[in-house]
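Just one protein chain is left out here, and the rest sit where they should.
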Amino acid sequence: MSFKTPSQYLEEMRNLKRTIYAYGEKVENYVDHPVIRPSINCVAKTYEAALTPEFESVMVAKSHVSDKKTSIFNITYQTKEDLIQRCRAQRLLPRLTGYCSYRCLGSTLLTALYDLTYEIDQKHNTEYHKRFVEHLKYIQDNDITVSKSMTDVKGDRSKHPSEQADPDLHVRIVEKRKDGIVIRGAKAHQSGAVASHEHIVVPTRTLLESEKDWAVVCAVPADAPGVVHIFQGGPEEAKIMMGDGGNQKYGTCSTSLLIFDDVFVPWERVFMCGEYELTGTYIFERYSPIHRIAGSACKGGVFDMLAGGAQALMEYNGIRRGVAHLRDKLVQLMSIGEICYGTGIASAVMAYKAPSGAMIPDPIMGNASKIFAADNIYEAARLTTDMAGGLIATIPSWKDYQNPETRKYMDKYLKGVPDIPVEHRMLLFKFLQTSISQSSMCPNVVLGAGTGEIGKIGYYHNVDMEPKKKFVQVVTGILGEEELDKKEYVKDLEY
Amino acid sequence: MSFKTPSQYLEEMRNLKRTIYAYGEKVENYVDHPVIRPSINCVAKTYEAALTPEFESVMVAKSHVSDKKTSIFNITYQTKEDLIQRCRAQRLLPRLTGYCSYRCLGSTLLTALYDLTYEIDQKHNTEYHKRFVEHLKYIQDNDITVSKSMTDVKGDRSKHPSEQADPDLHVRIVEKRKDGIVIRGAKAHQSGAVASHEHIVVPTRTLLESEKDWAVVCAVPADAPGVVHIFQGGPEEAKIMMGDGGNQKYGTCSTSLLIFDDVFVPWERVFMCGEYELTGTYIFERYSPIHRIAGSACKGGVFDMLAGGAQALMEYNGIRRGVAHLRDKLVQLMSIGEICYGTGIASAVMAYKAPSGAMIPDPIMGNASKIFAADNIYEAARLTTDMAGGLIATIPSWKDYQNPETRKYMDKYLKGVPDIPVEHRMLLFKFLQTSISQSSMCPNVVLGAGTGEIGKIGYYHNVDMEPKKKFVQVVTGILGEEELDKKEYVKDLEY
Amino acid sequence: MSFKTPSQYLEEMRNLKRTIYAYGEKVENYVDHPVIRPSINCVAKTYEAALTPEFESVMVAKSHVSDKKTSIFNITYQTKEDLIQRCRAQRLLPRLTGYCSYRCLGSTLLTALYDLTYEIDQKHNTEYHKRFVEHLKYIQDNDITVSKSMTDVKGDRSKHPSEQADPDLHVRIVEKRKDGIVIRGAKAHQSGAVASHEHIVVPTRTLLESEKDWAVVCAVPADAPGVVHIFQGGPEEAKIMMGDGGNQKYGTCSTSLLIFDDVFVPWERVFMCGEYELTGTYIFERYSPIHRIAGSACKGGVFDMLAGGAQALMEYNGIRRGVAHLRDKLVQLMSIGEICYGTGIASAVMAYKAPSGAMIPDPIMGNASKIFAADNIYEAARLTTDMAGGLIATIPSWKDYQNPETRKYMDKYLKGVPDIPVEHRMLLFKFLQTSISQSSMCPNVVLGAGTGEIGKIGYYHNVDMEPKKKFVQVVTGILGEEELDKKEYVKDLEY
Partner (left out) sequence: MSFKTPSQYLEEMRNLKRTIYAYGEKVENYVDHPVIRPSINCVAKTYEAALTPEFESVMVAKSHVSDKKTSIFNITYQTKEDLIQRCRAQRLLPRLTGYCSYRCLGSTLLTALYDLTYEIDQKHNTEYHKRFVEHLKYIQDNDITVSKSMTDVKGDRSKHPSEQADPDLHVRIVEKRKDGIVIRGAKAHQSGAVASHEHIVVPTRTLLESEKDWAVVCAVPADAPGVVHIFQGGPEEAKIMMGDGGNQKYGTCSTSLLIFDDVFVPWERVFMCGEYELTGTYIFERYSPIHRIAGSACKGGVFDMLAGGAQALMEYNGIRRGVAHLRDKLVQLMSIGEICYGTGIASAVMAYKAPSGAMIPDPIMGNASKIFAADNIYEAARLTTDMAGGLIATIPSWKDYQNPETRKYMDKYLKGVPDIPVEHRMLLFKFLQTSISQSSMCPNVVLGAGTGEIGKIGYYHNVDMEPKKKFVQVVTGILGEEELDKKEYVKDLEY
C-alpha cells in the first residue's frame, strides 16, 4: 500500500516551485498563505481519511490496473460499487472539513480519460490508452492529487475558439516538437489547483474539424515552467485574509486563473493531440455523468453541515425543539441534501459500461440531480438564514472579541442561553456565515461544472423521447400494441 | 408457477358478490361499470405484465417462504435487489396504462406486516407471525391482489379515536368471539379496493394504551358480509361516466369509502388484536418507508407519460424541436420524474434489515422523496399545460366528434400539422387533460399515503440530528476531534 | 340610467336564436342547459351587482362619451380611478359567485379598440373611431354584455396565418360587399361566449403586409347566421352535467369553439379591415395591459374564496386555529391573491394616456403580475388541498347522499366536528374540489389571455433595458455621472 500521510503530502507541496500571485503580490511561501493553506488542508484531510481505519471502506478501493489498494479518488471506476463508494466518500469529506475535498474534478477525469483514450485509439489506431494507463499507474503508485484544467476563459461567448480575436482564449497547441508539445492559454476557476501535484488539461467544448489545435489533453506537472496562478478569491476569502473567517482552517474557496504561458509537455503526458471528433461525446457522455454523481453526493455532506450548524445554533439561541416553522425548514433543508445524494447513488446504480470497460453513471439521472441542486442551493441558504437569525449576517469580528474593551460588551450582549459560552455561539454564527456566503458565491458549490442550464443541456443531449411518446400513443390507441417492441418499455429500467 | 391470466382474474372479480354503491345506485354488475372497470383493467394489466416474457425480470421475483416464482407485488422484501425491482415495476406499469397499478399499497403492507407480526410475537409471545406467513403463502399461491385499508375517516381531527363523539370513526373491534372478531368502522379513499380480492385492515395512527380496541390488523375477504363500498369519484370520473374520458380504459381514479358494518373475521386472519404498542413504529418505520419507494418510483412512470404526451402533442401542434422555453419545460418535467424514481432507488440501496429479516428502505431518503414529489406534482401539471396549449383544457367532447354536424367543423378547425388526423390530436389532448386533472385531483397521485406534510413528519421522526451537530462542533473546534467517535461519520453512509 | 335587471338579461338570452352543440347534441334550450346556465348566472350576477346599492361605488361608473352612469364593464377608461375601480369590481365578483364574471375580456376590448380605431384613423385617414364610438354608445345605452373573439385555432404553430394549409385556421375576410364583409374561421376557448349579446372579433397575432385579409375587427351579434358554438367542457363540467358539481349554480367553465361559417357583418360594425400595421401594438401595448389588471385583480377574489373555504373546512374538520403549518399555508395562499390584486392596482396607478386619451395601465407591472399568477395558481391548488384534506378529492356524490341506503353511512362516517351537519361539510369539500379542479383545468383561470410565457414576452416587449444598464455603469464609474441625463432615473417612476 502506498498511501501518503498528510505530512508527506504537505512536504511535497512545500517542495513545489510554483508561480502564484494573490492580492497584488507574488506569493513566496504559498503553503502557509492564509487563503491558500485551507485548500491544502482540505486535500491533506483526504489523505488522513484514507489512513483512518473507520473510513477505509469509504476511502480505499482496489485499482484494476495494479490490483493494489488505492485511493477512491485515483481508481478508474469499473463497477457500480466503485461509483457508490465514490458517492459515499464525497459525502463524508465535507463532514470532516465543512467544505470541499478539491479531489472530485481531477478524480472524475481519470475514468473519463481512461475511456476517451480507448475510444480514440479504436478510431485512429493511436496508442493513447496504453500511455494513459502508464500515467494512471504512476498517479496511483505515488498517491498523487490531480486537478482538472477544463474551463477556458472563452472570450466572446458567441464565437468558437477558432473565431476569437485572440486564438489563445481557449488553450491550444502552439508547437509540436519531437519530444512533446507546447501549449498556450488560460483556464478559469481552477478549484484547488494550488493544492494538486499536476494539472490535466482537457477541452471545454465540442470542437470543429478546423479546431484540431485546440483538441489537446495532457498532464502538466504543477511546477512546469510557464504555469502561472492568479488567485481568484471572493468576499469570504477577504475575510480569511483578515483572520476573521468562519472556517479559517478549511473554508477558503480556492480557485486560480491558471495560465499556460507556452508550457512544454512531453509526449508521454499527451493523451489527445488533434483528434477533435470525440470532444462532445467525452464531455456530455463520459466526463459530466461521472462528475454529476460527485457533485450531487457532496451536497449531501455540505447540507449535513448546514443542518447540523443550524440545529446547534437554534439550541444555543434557546429555541424550543418543537417550533413548527423551524422544524419545517430544517427538514426541507435536509431533504435537499438527501435528494442530491440519493440521485447520485441512483445514477451509480443505473450505470452502464463504456467501450473501454469503464463504468459510466446514468447521465439522465445525473443531470436531473444537477438541475435540482442548482435550483436549490440558494433555497438552502435562505432556510439556514431563517433558522440561524440575524447575527448570521452581522456577527462582529474575532478581533473585537480579542479586544478587552469590546469583549466585555460582547460577552454580555451576545449571550444566548445561559450555559453556552459566547465564543461557541460566535463560532457557529461565523461558520454558518461562511457556509452561506460560499453557497451563493463559491464556484465549487454554485457553479461546480456549470449552472443548472448545463444540466438541462446534458439531460436533453442524452434523453431519448421516442419510447416515451410511443407509450402514450399505445395507451391512447394511436399506435397498436404490436407496433411497439415490448423491450422498449424496460430498456431504461435495466440496471 | 401459479400466475393468473388477466381473464382468470376478471372471472374471479365477476364471481365476487360485493355491495357497491355509485352515483346514487346499487351497482349490480360492478365489473362492467364504466368508472369501476378501469381500475380492474389496471390490475388485469399487472397480471398480463407478469406473463410477458420481456417484463419477467421486472415483474417476477422469488418468494423466500416458498422458493417459488411470485409476483413482485406479493413477495416480502428480503434483499435490496427485491426493493430495486419493485421500483422498476412501479415505473413500468404507468407506461402500460397511463395510470395507477393499484397494487402498491397492499403489496407494501405484506412486508410491513411480515415484520410487525414478528416483532409483536417477540414482545408478547403471541403467534401472529406464523399465522401471517400462512396467509402470505395463500396470497402467493393464489396470486391474489390485496388492498390496504388504513386511512380512517377520523371525524374531529383534534381528537384521538377514543375521544370521538362516535367511537366508530376509527375502525375498531366491537366483539371478540371464540372463532374470531367483529369489526366496525369505515376507511376513506380506498384506492382500487373494488379491484382486489381482499382488504387488509390496519390502524391509521399511533394508539394509546386505552385504545386497544382500535389496535386491529386483519384480512377481510372482498365479499365478506357487511363490507360496503360507496364509490368516491372526482371530476374526471364524471367525464368517464359520460364516455368522454381521456383514458377511458384505464384512467379512473377509483376509490371507495369502505364501510365495515360489523364484519366478522376468523382468528386465522387476525394479525394484531390489542397490541397497540407498535402502531407508531409500524407506520413510520416499516410501512411508510416501503410505501415511499413505491410512490416515488411510480411517479417516474407517470411523468414519462406526461413528457411523452407533451412531446407528441408539440409535434402535432407543429412546434419545432428547438423552441427553447419548451425544451426547458420538457427537461424540467422529466427531471421531476427522474428524481422521484432515483430517490426511490437510493432508498432501496440504503435499506436495512428489520428484526424479522425483512428489508426496509431508508426512511430518510424515502421521506425526502415524498416531500419533493408533493411539492412538484402541481409543477408538473403547470409545465405540461404550458407545453400542450389551451386545448388541453377545452378539447370538445367525443360525442360532438361523433355527431356529423359538428365533426365537419372539428375536422377543419382542430387540425394541427397537416399529416396528423384530428382524432389523434384529440386523443392526446384528452389523455393529457385526464392526466393533469388527476395530477391535481386524484388521491392516488396527489395524496398517495398523505401530503408532503406527512413526509416531513416521517423525516423528522427518523432523522438523528446529533451526529450532524457534532460534525460542525468538531470543525469549529467547539468539540475536540477525540470527542466524537469516528464511526459516527460513516454510520449512515454504510449500505 | 339604463341598468338591466337580471331577469331582463335572462329574457334577452332566451330570445336569442343561437346554434349551440354540446355533448353530441344540438342544444334547444341553451339557457336552461346544465353546463351553460351557470355562465349565464354569473353574468346575471354582474347585472344584479350593478343594481345593489352597497356595490354602486364598485360597479357603476360614468361614461365619458355619454356622461351617463354606466356599468364599469362598459366604459372606456379615461382615468386611473376608472382602472382602480375595475380592479375592485374584478375582485368583488368572484366573492359573489365563487367563479368568473365572464365580463372581463369583452370589457377590456372596449378601451383597447377605442384607442386602436383612433390610431388607425390617424394613420389611414379612415373613420373607424367615430363608427366605434357610435357602437360603444349602443353598448352602453343597452347595457350589453360583449364577448371577445380573439384566440384563433391556429393550426400548425410554426406557420403564419397565410402559410397554413387551410387559410381559414385564422379568422379572415372572405368577401367584401357594398354593405359589409363576410368572415370565416373559428376562435377557440371562447369564455362566456354563450352568455353574451355579441362577439367582437379581433386578430390574435401580429400580422404581415401579405395578411391584410386576416386583419379584421368587427362586432357580430350573438344570433347572426353562421355563428356556431361547440361547447368545450372539461372534467368539472361533466360533473355538473350529472348534477354533482361543487358549485352547480355558477361553477361551469363555459367556453365555446366558436365558428364563423361565412358570417356577414355590416360596415357599421366593422372597425378594422386590412390595416394590419397596428396589430402588434394593439395586442402588446393596448389590449394586454388592460387585460392584465383585470386578470390580476380577479385572482384576488378567486383566492379569497379558496382561503375562506379552506378556513371554514379546517374548522369543520376540528383543526385547532393554531396549527402552525396550516396557518402558514393559509397565509401563503392569501398572499398570492393579495399580490395579484396589488400588482393590478399598481399597474392602474402607473397608467399612462394613449393617443386617443384612453388610460392604459403600465404594461411592465401588468406582465410581472401575469408571470407571478401563472407560476402560483398551481401552488394555490396545492396549498388548498393540503389544508382541506383527502376528501377534497374523494367526496362522494350528492346522489349517494340522496339515497337513504348510503346516506345513513355518510351521515355517520363523514361527520367532522359534532355540531356541523354532514351536508355542510360535503358542500365545502365539493366547492373546493370544483375550485381546485378549475384552477388547474379551466382556461378562464389558468390560461386567461395566455400562459406565463405570454407574460414574459409582453414584459420584454415593453421594457427598456438601457436606463437600467446605465445606472450601473454610472455607479461603477464606467460612465461619468454627466453622461446620463438625470431625468432617466425617474422617468418610469412618474405616475
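Labels A, B and C are assigned to the chains in the order they are written; within every chain, residues are numbered from 1.
Note that contacts are C-beta pairs under 8 Å (C-beta built on N, C-alpha and C of every residue); 3 or more make two chains touch, one makes a residue touch a chain.
Just so we're clear, the structure is a prediction, and the values are computed from it rather than from any experiment.
A.B. asks: Hey, which of A:53, A:355, A:418 or A:480 is the one touching the hidden chain?
C.D. replies: Reading the full complex, the residue touching the unseen chain is A:418.
A.B. asks: Looking at C:9, C:77, C:102 or C:431, which residue reaches the missing chain?
C.D. replies: From the options C:9, C:77, C:102 or C:431, the contact with the absent chain belongs to C:431.
A.B. asks: Among A:115, A:168 or A:362, which residue is in contact with the omitted chain in the full complex?
C.D. replies: Counting the whole complex, the residue in contact with the absent chain is A:168.
A.B. asks: Touching the hidden chain in the complete assembly: which of C:24, C:309, C:396 or C:416 does that?
C.D. replies: C:309
A.B. asks: Identify the residues of subunit A touching the omitted chain, counting contacts across the whole complex.
C.D. replies: Contact residues on subunit A toward the absent chain are 21-26, 151, 153, 155-159, 165-166, 168-169, 185-186, 188-189, 228, 230-236, 238-239, 241-242, 244, 253, 255, 257, 259, 261, 317-320, 325, 374-375, 377-379, 381-382, 385-386, 389-391, 393-400, 402-403, 405-406, 409-410, 412-418, 433-434, 436-437, 439-443, 446-447, 451-453.
A.B. asks: Touching the absent chain: which residues on subunit B qualify?
C.D. replies: Those residues of subunit B that touch the unshown chain are 323-325, 328.
A.B. asks: List every residue of subunit C that touches the chain not included in the displayed model.
C.D. replies: Contacting residues on subunit C, toward the hidden partner: 52, 54-55, 57-58, 84, 88, 91-92, 95-98, 247, 249-250, 304-305, 307-309, 311-312, 327-328, 330-332, 334-335, 338-339, 341-347, 349-350, 364-365, 367-369, 371-372, 424, 427-428, 430-431, 456, 459-460, 463, 465, 467-473, 475-478, 486-487, 489-490, 493-495.
In the analysis below, only the chains that are shown with their structure count from here on.
A.B. asks: Report, in whole Å, the distance between the mean C-alpha point of subunit A and the mean C-alpha point of subunit C.
C.D. replies: 50
A.B. asks: Between subunit A and subunit B, what is the separation of their C-alpha centroids in Å?
C.D. replies: From the centre of subunit A to the centre of subunit B is 38 Å.
A.B. asks: Could you tell me the distance, in whole angstrom, between the mean C-alpha positions of subunit B and subunit C?
C.D. replies: 38
A.B. asks: Which subunit C residues reach two or more other chains?
C.D. replies: 325
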